[in-house]
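Yeah, one chain of the complex is gone here, protein chain that is, but the others are all in their spots.
Presenting chain A:
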Amino acid sequence: MAKTVTITDTPAPAVQPYLDHHGRVASSLPGGDLSWLGNLRAEGIARFRKQGFPGARVEAWRYTNLRPLEKVAFEPAPAGGGPSAAVSVDLLPTVMPAGQPSHRLVFVDGAFRDDLSSIGTLPEGAVVTSLGHALNSHADLLERHLGRVGVTDSNPFQALNTAFLADGVVVHLPKGVAVAEPIEVVFIGTGGVSEKPTMHHPRILVVAEANSEATLVEHHLGQGVGTYFANHVTEIVAGEGARLHHYKVQRESTLAFHMATVTADLAKDASYDNFVLTMGGRLSRNEIKPVLNGTGVECRLSGAYMVNGQQHCDTTTVIDHAQPHCTSREVYKGVIDGTAKAVFQGKIIVRPDAQKTDGYQLNRALLLSDTAEIDSKPELEIYADDVKCSHGATAGELDDDQLFYLRARGIDLESARNLLIAAFLADAIEEVRIDTVREAFQGMVTGWLKTQRA
């Protein structure tokens, strides 16, 4: 099945070290006996070599400058985490109230940590395991699904992830199976200043068969202050009527690079909702690309981002309405302070067959300083005639009249600002329909606001 990719050009200088690392570690990556996997990785590195790191002339990367990432020499993270990888289980984040049953998988620098994880009891037939384990126990499932959804030539990070594919999460829900409690995945990056910058490339695969249901919560956490490169890829396959709730909070260290690509293949009547809360990272991008591949699909993408200092946060969504009678909805809200910059690119494609599409997109940014910046690029690509699609993008500042009104009632400036910021973000966070998750995320937003005091 592996495609042959002919390589004629010489790779860019920034690409070469990755090729070298790949050459060194490829043979020792897990699943070495699986030829399909070897082919997949080979195809990944070839694609990465071909694409390199796109510059501003590549449309999809126009607003996100990858130079800061290119300049760092990342090495593959040592298996089992680096020397500073001491992580205490008590300090791991969760959205669950203490004492409640949960399913939690923990990764340190991309490597699964059995000792820190507790998968718990699952309904009959459901599989929640690390990708490393699944290579032994569920190789067929992986062969059938890995690297199948939304592979493109405009995302080198997806290709790079495939090239180094070694660990991650596999969730398989057989027909009609619902996992009640959230499946929580914790990714910890341990970049320490004295250590060499490392990179890791975890993969999440969710295969949800007809009428199954689950909630996946990803926590991305930076420990320490150093730089590292977390390059995530999530592939989602949702069968007929499957319901997936996919939530993520990104609190990487402020020197970290965080790239995440989510692709989803959604069958008839499936529903998929994705929410990303971004607070951390020096440079981060969430690229979310669902394909609505059956009628009656409901897809909701939403998020809230809060960045300051020199952070750069990119949200890129492509919703592909390939079939009629589907609904998509996007609500993103961001708060940008300091010299931070945010990017929102939201494309909605409505294919010729996708009549009766209902698409809604909103991106609003709140600029808290004169030097904060937002680039917003909504894009409708509509090839059908009987559709309802709308988009709106605004950028504004805190309202002086509102601030004064609050202060005139005795609320100090800082608290008044925080009230207004929280209110601004509220309707994005409301998009999270699972109460425990929404409340936990709300708490993190409040915490973020408290740490921003000047």
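By our rule, contacts are C-beta pairs under 8 Å (C-beta built on N, C-alpha and C of every residue); 3 or more make two chains touch, one makes a residue touch a chain; residues count from 1.
Note that in this section contacts and distances are computed from a predicted model.
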item	value
Per UniProt, the name of the complex member that is left out, chosen from "(2Fe-2S)-binding protein", "Succinate dehydrogenase iron-sulfur protein", "Probable Ni/Fe-hydrogenase B-type cytochrome subunit" or "Transporter"	"Transporter"
Selected residue (touches chain absent from view) among A:295, A:310, A:355 or A:402	A:402
Hidden partner interface residues of chain A, rising order	400-402, 404-413, 415-416, 419-420, 422-424, 426-427
